[in-house]
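Omission of a single protein chain aside, the complex is shown with its protein chains in their original locations.
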Amino acid sequence: MAASKPPSALEKEQIFGMAEKEMEYRVELFNKLTQTCFSKCVENRYKESELNMGENSCIDRCVSKYWQVNNLVGQLLGNNQGPM
Amino acid sequence: MAASKPPSALEKEQIFGMAEKEMEYRVELFNKLTQTCFSKCVENRYKESELNMGENSCIDRCVSKYWQVNNLVGQLLGNNQGPM
Amino acid sequence: MAASKPPSALEKEQIFGMAEKEMEYRVELFNKLTQTCFSKCVENRYKESELNMGENSCIDRCVSKYWQVNNLVGQLLGNNQGPM
Amino acid sequence: MDKSMLADLDSLPEEDKVRMSTMIDQLQIRDSLRMYNSLVERCFTDCVDTFRRKTLDKQEETCVRRCAEKFLKHSMRVGMRFAELNQGAATPD
Amino acid sequence: MDKSMLADLDSLPEEDKVRMSTMIDQLQIRDSLRMYNSLVERCFTDCVDTFRRKTLDKQEETCVRRCAEKFLKHSMRVGMRFAELNQGAATPD
Partner (left out) sequence: MDKSMLADLDSLPEEDKVRMSTMIDQLQIRDSLRMYNSLVERCFTDCVDTFRRKTLDKQEETCVRRCAEKFLKHSMRVGMRFAELNQGAATPD
């Protein structure tokens, strides 16, 4: 592949554009996951500034389950590992 | 119009920029409408994977009313058919 | 500073990019503040189209407190006046 | 996009039309990725509420499948209605 | 935007200043379209709850008008307070 002829200007734009969209997608996935798991796992009275053991294990499981939902929806939409 | 002199580089940027903003606006309108009508019309226990008759007619009316609200707000802001 | 040598093309891109991000940040801060204070201060039955005195003073205080929270969080993250 | 703008576009040379269609493609890709993320967030929020295990149980998985299917059908229906209204807005009526 | 950045901008040639002001214009257009979409979503969510007919009834329409007017007045007030705070932040206090 590295030996093939260099991409044209338009192809380059498309490669950059796709890489940018892909990164935006991952950032948004991470942000939504972070917000959602915070709402589900962290008590919002903020009686202390540390995460307690229950919160920490809830967060780990929440991330794991969110990831599975992401993959499951990706399969339903016709690909194997999420949208890309 | 097609016979007028070609736009300058800056004018081109502005045409492209406006077209892009206009498209982003329509996409965002569609997404907000879709999310809002899903919340208003679809029962969120997901007992089946089909939309039933009641949900379908609710969706149609919801889209129609959302469209009217969009136009009404556009009129209040001083134009006739939404912001553009 | 104005007498220093002109920035290179790459430096220019970075200056423009940073200015753009900074503006996007301020716009988003303003929008979130506006939405949040509307939810906190304005009664959502809309019995009249004017803001009453109670709502107006609530809005002023809400903006002031939101600003303080913004600065407080900025300090916690290690700078003095918000993220920039 | 209103007509005067499209008229301007017609007067652009071929390379600009290519650029415009690339822009439209890119916006559509971004849009569908955002919709995907929103769907995942909504179905997760509505279907997953217990965190005693790190894998989805059968009930949660069924709920997510139905949620995603319903959302897609909903989204297609909204798309059709939205297109009808967009066309209607352009005619005198 | 902090001052050192503005100093850098001053040293840019004329064409870059034009580019910068075009960028600012574009961001403001995008911003006002987003605000518009948020306003529509909020007033729809707060005012429309029944879907037995496909047109707004009188009560819903009145509610939407008031909501939009209130939101605009609110938004202008927030804008003034926000500007005051932004200026205050630049002075020693």
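Going in written order, the chains are labelled A, B, C, D and E, and every chain counts its residues from 1.
In the analysis below, a residue touches a chain if its C-beta (ideal position, glycine included) is under 8 Å from a C-beta of that chain, and two chains touch if they have at least 3 such contacts.
Computed from a prediction, not measured in an experiment: that's the story for all the values here.
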Chains shown that the absent chain touches, full complex: A, C
Contact footprint on chain C, counting only the chain that is left out: 10, 13-14, 17-18, 21, 24-25, 28-29, 32, 36, 40-41, 57-58, 60-62, 64-66, 68-70, 72-73, 76-77, 83
Absent-chain interface as seen on chain A, which is shown: 1-2, 4, 6-7, 12, 15-16, 18-20, 22-24, 27, 30-31, 33-35, 37-38, 41-42, 44-51, 55-56, 59-60, 63-64, 67, 81, 84
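Convention: only the chains that are shown with their structure count from here on.
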Shortest contact path, chain B to chain D, counted in steps: 1
Most widely separated chain from chain E, with each centre as the mean of CA atoms: A
Distance-maximising chain from chain D - centres being C-alpha averages: C
Distance from chain C to chain A - Cα centre to Cα centre, in angstrom: 27
Mean-CA-position distance for chain E and chain D (Å): 24
Two or more partner chains touched - positions in chain E: 34, 38, 47, 65, 69
Numbers and ranges of chain B residues touching at least 2 other chains: 18, 24, 41, 60, 64
All pairs of touching chains, each written as two labels joined by a dash: A-D, B-D, B-E, C-E
